[in-house]
Structures are given as C-alpha cells and as structure tokens.
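Here's the structure we're looking at; comments come further down.
Removed from the display is one protein chain of the complex; every other protein chain stays in position.
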Amino acid sequence: MINKTKLGLAAVLAAGISASAAFAENIKIAFIDPLSGPFAGTGVNGLHQFEFAAEKLINEAGGVLDGKMFEIVGFDNKISPKESLIQLQVAIDQGIRFIAQGNSSGVANALTDAINKHNRRNPDQRVLFLNYAAVDPALTNDKCNFWHFRFDANADIKMDALTDVIASNEDIKKVYIIGQDYSFGKAVAAAAVRNLEAKRPDIEVVGNELHPIGKVKDFTPYSRKIIASGADAVITGNWGADMVGLGRSVVESGYKGPIFTYYAAGSGITAAFGEAGKGAILLVGEGQVNPPVSDRAAEYYKAYKAKYPDGNIDQGRIANVIEMLAKAINEAGSADDVVAIANALEGMEHDALFGGKLKMRAVDHQIIQDVHISAHTDENVTFDYDNSGYGVVSESVVTMAAADSATTCQMKRP
Amino acid sequence: MDLILVNLIDGLVTGLLLFMLSAGLTLIFSMMGVLNFAHASFYMLGAYFAFQISIYLGFWVALLIAPPLVGLMGAGVERYGLRRVHQYGHVPELIFTFGLALLIEEVVKFFCGNDLQPYTQPEILNFTAFAIAGNSIPAYKVFMIFCSIGIFLVLLYVLTKTRVGMIIQAALSYPRTVEALGHNVPLIFMGVFGVGTALAGVAGVIAGPVLGTFPGMAFVLGSIVFVTIVIGGLGSLWGALVASLLIGWITTFAKTYNVGAADVLTAIGFEKPVDLSESALRDLWTLTSPQIADILPYLLMVLILVFRPYGLFGKRDA
Partner (left out) sequence: MTDGAQTNRSYGGLSVGAVLPWVIGAILLLILPMIFQERSALTIMNQMSITIIFALAYNMLLGQGGMLSFGHAVYMGLGGFFCMHILNWVEDGHIFLPLPFLPVLGGLFGLGFATIIGAFSTRNAGTVFAMISLGIGELVAACSVIVVAFFGGEEGISGDRTYATFMGVEFLKQIEVYYLTAFWLMLSAVLMYLFSRTPVGRMANAVRDNPERAEFLGYSARWVRFYSFCASGFFCGVAGALFAINFEILTEENLNATTSGTILLVTFLGGVGFFFGPIIGAVVFTLLQTVLSLSTELWTLYAGALFVLTVMFFPGGLSGLIMMHVIPLRFGKFNLLVMPYIKTLIPGILGVFGLSALVESLFHLRHSAVGDHEMTLFWTTFDSHTVLPWVVMIAVTGVGFYFARANWPEMRAAWDEANTAPTVGNVLSETKPAVDPDTVNPVAEMQGEEGKS
C-alpha cells in the first residue's frame, strides 16, 4: 500500500483524493457514474438507491463480518470513459475494492478492460466490477472476465423475454424495430430479429432502422414511416430524451398499437408520457414494483420515498447487488480477498427483494432472474414514478429468463 | 403521394421552429457582429420559464409572459456582460457567449434538477386537427405553424416599414452616422439583443412541449442554429427563412425515405462485396439516410462555406 500520510504539497492533491480515509473500518463501494452533466439525473438517482440499500439492508441489520458497515462513495465520471478511468484510479488509491457502475455500456467496456489490466498488473490491489445496469451482451460474452459481474439482464435476455410475449400475442403480425445508432441499439435490433425468426417466423419485420443518438430533434418523420408500414408493434431500445421524443411522436401521429421499450420509466420519463403513454408503453425489465411482491418490498419502497420524495426505485436490482455482495463477503470471510469474494458470487443463488430468484451464472457472470413485462398506466399503481400518478404494473413474467442461453465467454480464472 | 404531403407539413413545422431561433440570432449578428453561442440557452430558458408559469397560470399566460422575461434577461446580458467584453474584440465576445451557454445550463440544473420536465401542450390544442391517410396532424402543430408565420410577418413589417426598423437597419450599416444623428446606438443594440433573445424564448415556449424540456435541450439545438444562419447567409432574414425550411425538409425527407448507401453505390457502378463482415468499408455499405439525416445540415454547411463563403443570401463575407 502507498503511504498516504505525506505532508506538504501532497496534501493539496490528497485533500481532495483521500478525504474519507478516516472511515477505514467501512467496506467501501465506489459508485462511478455521472453525477454532473446531461445524465446526472440517472446517476444521482442510482447513487441514492445504492446508499439507501446499503443503509437499510446491510448497516441497519448490523453490517457484514461482525459489524463492518457498507459505505458508498460517489465518483463523478461525467459519463466519459476517460474520466471513469481516472476516477477508478482514485478509488483504488483510496483502498476501495468494489466498483459499481451502470450507465453507458461504453463506460462499462472501458472499465472492465481497465480493471482486467489493473488486476493482472497489480495482483495485490485487485478490484471487483459490479455492473448493475450496462446491458451490452458483449460484456458477458466476448469481453467477459473474472472480475466483472452483471446484475441486470442483458439486452439479449430481455429481448428473449419480450419476444416470448410478442410471440404469444396472435394479433401481432408486423413489427417495427427502431433504435439509437450505437452498440446497444444494434444489439437490440439484432436480438429482436433473431428471436422473432425463431419463435414466430410468420411475423414480418416491416422496419428495422437506427437513428443518430441524442441528435434527433423531431421524431415525426420516423413515426410517419412506422404508421405507413402498418406495424402492429414497435420495439425500441431508446432511452432518455430520445425515448420520450419517439414515444410521444408515435402516439401523437396516430399509432394505436403497443410500444415495447427497455427504458421508458423514471427520471421524468413517466411524467413526460403521462396520459399519452397509457395503453401504449410496455416495459421489459427485472424487479416487480407494482403490485408489490411482499410487505418487505413495499415497506422498503415506502421508506425510500419517505427519504427521497422526488426519487423512484426504478432499478430494483441495486438491492440485489448490495445483498449478494454482503452475502459473498460473509461467505468469503474477508472484505479484502476479492478472489474469494468473486468465487463466492459465482453460482450464488438469492431471493430478490423485488420478487423471484436470482442465480449468478458461473460460466459468464451474468445473473439469471425473472424478467417482467410491465405496462405504463395509472390503474392499480401502488408506487407511481415521478409523483405523476402513473407507474408501471407487471403484466406478465418470464421466470428465470434465458437461464440456459449460450455464451461465448471463455473465462480466465486467476 | 399522401406521405409526401405529410412530410412537407412536418418539415415545415421543423423548419419554422428553426427559423424562430435563427431569426433572432441572425438579427443579433447583423447588428453587433457577434455570434451568440448562448442563443439556444435563451430558448431553453423560455421553455423552463413557460413551464413554471404554466403550472400556476396556464399555457397562454406563459406564452405571453415568458418571452418578455427572457428578452429582459437577454438585454441584461448585453448591458452588463457583452458590452463590457465588446471592447476586447470579437473572439472574446464569442467566447463569452460560449461560457454563458455553459453557465445558463448549470444554473437551470441547479434550480430545476436534471430530469425531464413534464411540460405539456395545453388541453385545448390536444386534438387531431386533420388526418392524411391515417397520419394525424395534431392541432398543436398547426398552431406552431401559424405562430411562426405570424412572428415572421411582424418582424418583416417592423424592420422594413416602421421608423424603429429603419433606424435599426441604418445602425446596421452605419452605426457612427446613426449615433451622430442623435440616436442612442448602445440602446438600440441592447434592444435588438433583447428582442432576439425574446424570439428564442417564444420558440422555447412553443417547442418545449413537443421536443421535451430538459437541461440538454439547448445543446441539442445549439449548433444547428448556427448552421442555419451560416447556410442562409449571416445577417439575412430571408436567408435564415430559406435555410431553416431547407434544413427542415432535407432532414424530414432523409428520415422518411430509406435511401441506402448500397443502392447508391451500386447505381454508380460499384460492386457490393459478397462478405461484408470482412470488408473495411462495411459500415459504408450498410449506411442509410435516416442514420445520417441529422448530420446532413453540417455537410451542407461545409460545402457551402467552401464554395460560397457568404452563404446563400449573404451579401458580405461571413
């Protein structure tokens, strides 16, 4: 370990970098996500959910390893891969061994690559990467490594579940796929075509296109095409303003069918859709918010809303990350030996707070869990999003989705 | 055929919206010679003010109050910021507005947070005006068209037919002479800046519900406004109108009709490689027009600047 008690000039830099060295007892988890800039909303909300989960689920229950507490340390990566790598170094220098990140697969790719190199080059300071939301399938396929664990269903798994639902709906004959022009949008499109071909060869893909990410000001021309194609269902992986723009414009232009989405809830999106999205927006994702699965989940959600009245729990898996990490640390009997902790996480089974079972697949470190298809509505909503009166209600569920799906991962274990 | 008509209308809406922004910008440029990088930020302020006002007083009051409010802020910026920087020359002026854009976004985030604001169109306009072959045209879009055309006509009238307009036009070309005639040129500058930013504010009020009200909205629209006035010719109101409509229609049609690069390339005699996955140019072959629709204006701008540096309607070198 590097001696951190240097004086003089070093203090200037160190004052910022190792400000919280005093809480050496805590097990620290670095949360590296955008806390400023255009994506700060999602990042800050995620940080709150992490802090709340650590406090509520672990620290209030007495911590791990006989009383060690979890502490979440936020690092602002400005959604830039370069800044993420710098902040990763800062986190490692603070003695942090667990890195949580989720927003942007581009950043996740940079981090998993850098962590793999770091762990190889510095065996005494290895870290684990807890990916809670980056869903690029490559992360658990070609680019998988021993240090990366994904707690969200990847794009392929979600699409597998989503096409199950589409396949069971005989009314859907024509499907239109539209997405943002980058790796995730392309992965969604490819998975949709592949799955539909296998499950319902009679469904015609009447449109499959990409638009520039974050650059489109007006989605009307795309909506016109969707309507002209006579599509019965639309599939999109859009998020953020691109999601709202597309969804609203499609509905306003006169489209009547369902829009299957990945990220159309929370962060103001639910409120922005409001009435227009009712009966149109369907979401695929893990964790069931409405109706609450258990009293424990309902109580957890209520406590969160009491603490953050403007926030939403739109990423129930964050509770899974915290609980499973705690379990793994207890099993390994150490908070420093990340190899032992990783081994404990491999193959771990767990009951999720928001319903269903979880299994961390050992072969590629992809979690297997229930995937829900939920509808955007204002009926039977116990917990709404954005305090808008609207929320998502689970309509159907695929248990242990894609549990035996193939992977190209060739894991190298230390 | 029906789709063409629908696209013409959609393109018109986009174009006119762009025009409301570029009209103010081009006016400011022709007057003061400064490219106002913060122009789109005033558009954002318009949307945010309108949203806050509409919560309490409704959309129509917001439409009346928000633009003057934005205009006042614009005038304040000119009076206390730009005028000060003006003495250092054009580059610091431009950089000042660049920094201002950054600052305005941060201040908006400070007060209103990072999330999308649930700013929606008024109930009264929330119906389908008419439909062409199953494609509905919302009444709000018709309202947007009339609003922008109205503003253009008023602007044109004020600039060409009224005394104020004459003074402004004179101050454009001969500021010294106008000053010598006893007119307060700094006041005119401040007024023009205020009116220009108020126009951006109107655009914000009207476009906020359609294009979304969020902290990044200025950044998304920011550079395209410059592209518009550069293509149209700096300082030309007609140029701004033509360029806005041109961009509106080009992007709309490029998005609607899937012209693939493969079709174009084979049409001009290239042969498509059999196995695309190995080809270094595979991305070129799979390119389609919707993918590049929103970057076409930039390409157009570069080409125009290379071959005709003063833009379509510009009279002087940019």
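All chains are identified by letter, namely A and B, in their written order; residue positions are counted from 1 within each chain.
Heads up, the rule we're going with is that a contact is a pair of C-beta atoms (placed from the backbone, for glycine too) under 8 Å apart; a residue touches a chain by one contact, two chains touch by 3 or more.
Just so you know, these numbers come straight off a predicted model, no measurement behind them.
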Candidate in contact with the missing chain, chosen from B:I4, B:I95 or B:V264: B:I95
Selected from A:M69, A:V90, A:A228 or A:A298 as touching the chain missing from the view: A:V90
Residues of chain B (touch criterion as defined above) contacting the omitted chain: 35, 81, 84-85, 88, 91-92, 94-96, 98-100, 102-103, 105-107, 109-111, 113, 223, 226-227, 230, 234, 279-284, 287, 291-292, 295, 298-299, 301-302, 305-306, 309, 317-318
Absent chain, residues of chain A that touch it: 2-4, 6, 8-10, 13-14, 16-17, 19, 35-37, 40, 44, 48, 75-76, 78, 80-83, 85-87, 89-90, 92-93, 104-106, 109-110, 113-114, 117, 121, 136, 138, 181-184, 186, 212-213, 215, 306-309
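Just so we're on the same page, only the chains that are shown with their structure count from here on.
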Rounded Å distance between chain A and chain B, as computed from the means of their C-alpha atoms: 35
Chain A contact footprint on chain B (complex, rising order): 3, 6-7, 10, 13-14, 109, 113-118, 120, 128, 131, 134-136, 138, 210-212, 214-217, 219-221, 224, 251-253, 255-256, 258, 288, 290-295
Sites on chain A touched by chain B in the complex: 38-41, 44, 181, 209-212, 214-218, 220-222, 224-225, 227-228, 241, 244-245, 248, 252-254, 267-269, 271-272, 274, 310, 386, 388
